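Notes follow once the structure below has been shown.
For this view, one protein chain was removed and the others were kept in their places.
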Amino acid sequence: MTLLADPDSETQRRPPAARRGRWVLRALTGQRAGLAVVVVVLIIVFGTLRPAFYDSRLVVFPLLRDIATLTVVGLAQLAVLSIGHMNLAVGRMAAFGALVSGFSYQVLGLNLVLGLVLGLVAGAAVGALAGLIITGTGVNSFVVTLGLDFALLGLVTLVYGQFTTLAAFTVKPPGMEELRSYSMADLCVGDVCGSPAVPQLLLFTVVALAGVGYLFARARTGREMLLTGSNATAAELSGIPTKRRVIGAHTLSGLLSGLAGFMLAVTAGSFTAGIGSAFLIPSFLGPVLGGTALTGGAVSVIGTFMGISLTQVIQQGLSMLGVGLESLNIYLGLILLVALSAVRIRQLFTRRRRSS
Amino acid sequence: MNTTRAVRVGLSALGIAALVVTAGCSTRGATGGGGGAPAAPAATSAAQVKVALVPGGAHPYFQPWKTAGDQAKTDLGLGGVTFDETGQWDQAKQNAALNSLAAQGYNAMGIFGVSPTDINSTFTDLKSKGITVASLGSCPAGDVDQASFCLSTEVQQAAEKAAQAAITAMGGQGVLVHLTGNNVDSNTQRRIAGVKQAIDATGGKVRLLTTITDIDTDLQTAQKAVSDLLSAQGGQINGIVSTAYNPAVAAAAAVKASKLPIKDVAIDDDPTILAGIRDGSVSATVAQNPAGQAYVGTWALTKLVTGACTVATPGVAIDSGSFVVDSKNVASYDTERQAKTKALLEQFQNTVLRCKAQ
Partner (left out) sequence: MTEPATDTVTDAETRQRRITPARLRSTEATLLAVVVIGFAALSVTSGGDLLRGPAIQTVLTYVAVPVLIGLAQMVVLAVGQMNLSVGALGGFTAVLMGSMMADAGWPAVLAVLAGIALATAFGAVNGLLVVFTRINGFVVTLATMTVLIGLQYRVVGTRTIADYSPGLKAVGAASVAYIPVILMVALLVAAAVAVFVRRTVPGRWLLASGGNPLAARLSGISNDRILVLAHTLSGLIIGIAAAVTVASAPGVNSSIGGDWLLPSFAAPIIGGVALTGGSVAVLGTVLAAFVVRLVDVARAQFSLDPSWVSLVVGVVVLGTVVLTQRRRRRG
């Protein structure tokens, strides 16, 4: 879905934002199609070189599980990118959410769902705190979330040190093991079951994608957030409660971070303080590769899913090819640069075609 | 315009549905809940065994695994031995690497789990795919080990030995400092416990001044922390024990430069540390037995995969040995270590594994 402030209603007056919007609209569409092509081509290439790449249980299932978690991470960053902000504390908010969930399982003895809800609430609370500080002091989101990252690091470490000897909550509530390893093949209607390659964790991601997609495509709140990101002054003057939208965006970011932390804990097996330490880079790469603007005002929810898929397929493919550590990061970085350049090349073609 | 967008949304949804469908449907009973049949038929000869040695990340400690694994491959006539360090100290990345290796046909794995609290889940996963796993170099947290066996220097014990070596070098009394790595890592917590244990055993004669954690990320951070420590409190410190790599290197250089009479003890036998022992800046180090872990681990895994042996007590932990190395035995400790490796092989053959008569 390409999600922008609706250009149609502004056709009459054609202010600069909408004009730019239409161009961005077209570019975004083209970009996502190109991205899908790249992902499919890579899958075919890797599959041809290593047929084991298509193994549903050994490769596709874990791959989709990782994509599921990282897509939610990407959506967490997308939520604040929509208003032109950044959330550098995505990883630590995830750790904090996981901490609260783990705490509720180990110390409070709650069930799976209740612990998840508490984790989401915790993440949302921290996100709201960030939003409040940003709107209250007018300080750049980069700096606020950077400071919050440090503070949360200290807090999470202290809490784990206080309540555990192993720096982790290891109690698994009933249902966690199943959630980790069940695929759609365990969901059956009559005699037909789902695919063994699709993990049940992906359902969380689908719900998140649908929710965030609806927010930015249909809901008034979402459109106001995008307008705030496009031009905060204009939005304010148009009567949009920008401060509330900013706080809302950061709260959503925190909520999704908490969800991602929970999903990672389920995948890994325990609730540790290290959760989220590898989230920062994918949180930006996914949305950016998918077409979300770093400056705000334009987001692509499906694009985030595809951007994450691209990075994970590349990593998995390189791993299947047996690329060792001496070359892995070099190839990874180079492929990313090519992918980023390809976006630009595509834009150049689009522009040339329209102008000629 | 709205219809175009609706069309686009519809196409995207269709695309996702296609993705899900092409991933394959199945019928009830084709796969059991949450697992399934082993991926490959059990190997019957050594030539069909492919062993993967998977460290937690790139670290000098694991380098001997490479040569030991190759040696085992030649000695046993294995189908393949590989060394995969792409985990980069992230459990999710290590899991992805392990799944890749499984898909490439590796049916035995010796793993140093990144996260001791998460690695049992990984072991369970791999076992359900028909892979024989062993935990090397570090045992999972808790009482249960889902791997076939754990062959390692108990992390806490190694740290305790190092602290004891430092206390001995200090003359049995004084002030000790502990330098270590990531505070929120279970292995670090075990090391801290080990050092505390050694100090408690002195009955108050030795005092722990401080434990400086999180200085293993970066050599310069370690250097700065040690310099600041010596500058602020160097006068009252009698001994330093480093249970992580970068702090050990930094402490050796700093103590040497400061010319203070501090006894400095490290762990592992990286060339830099051994050079320190030779020139006196490091009093002693506690060398572990990574080569032994890899060789004996590979040997045992082969026996298990071919069905020649089974584990007497699944999940048992075996100590691979640790050796205090100081200037007196720096040239000869390796011989002692190789003898231990041979002893380990015998221990496995006689006690740990139950083997069918050949």
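By written order: A and B. Residues from 1 in each chain.
Keep in mind that, in the parts below, contacts are C-beta pairs under 8 Å (C-beta built on N, C-alpha and C of every residue); 3 or more make two chains touch, one makes a residue touch a chain.
In this text the structure is predicted, and so the values were computed from the model without any measurement.
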item	value
Which displayed chains the unshown chain touches	A, B
Hidden partner chain, touching residue among A:L155, A:C188, A:V206 or A:L321	A:L155
Residue touching the undisplayed chain, where the options are B:V49, B:L176, B:V206 or B:L229	B:L229
Positions on subunit A where the hidden chain makes contact	133, 137-140, 142-144, 146-151, 153-155, 157-158, 161, 281, 284-285, 288, 294-295, 325-334, 336-337, 340-341, 343-344, 347
Residues from subunit B at the interface with the omitted partner, ascending	58-60, 62-63, 183, 209-210, 212-214, 216-221, 223-225, 227-233, 246, 249-250, 252-254, 257, 270-272, 275
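We adopt the following convention: only the chains that are shown with their structure count from here on.
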item	value
Computed distance of Cα centres, subunit B from subunit A, in Å	32
Interface residues, subunit B side, partner subunit A - complex	1-2, 5, 8-9, 12, 15-16, 20-21, 23-28, 30-31, 33-36, 39, 58, 82, 84-86, 88, 90-93, 95-97, 99-100, 102-105, 115-122, 125, 128-129, 141-142, 182-186, 188-189, 193
Residues of subunit A touching subunit B in the complex	1-2, 7-8, 29, 36, 50, 52-53, 55-60, 62-64, 66, 69, 156-157, 160-161, 165-168, 170, 177-178, 180-186, 188, 190-198, 217, 264, 267-270, 272-274, 277-278, 302, 315-316, 319-320, 322-325, 328
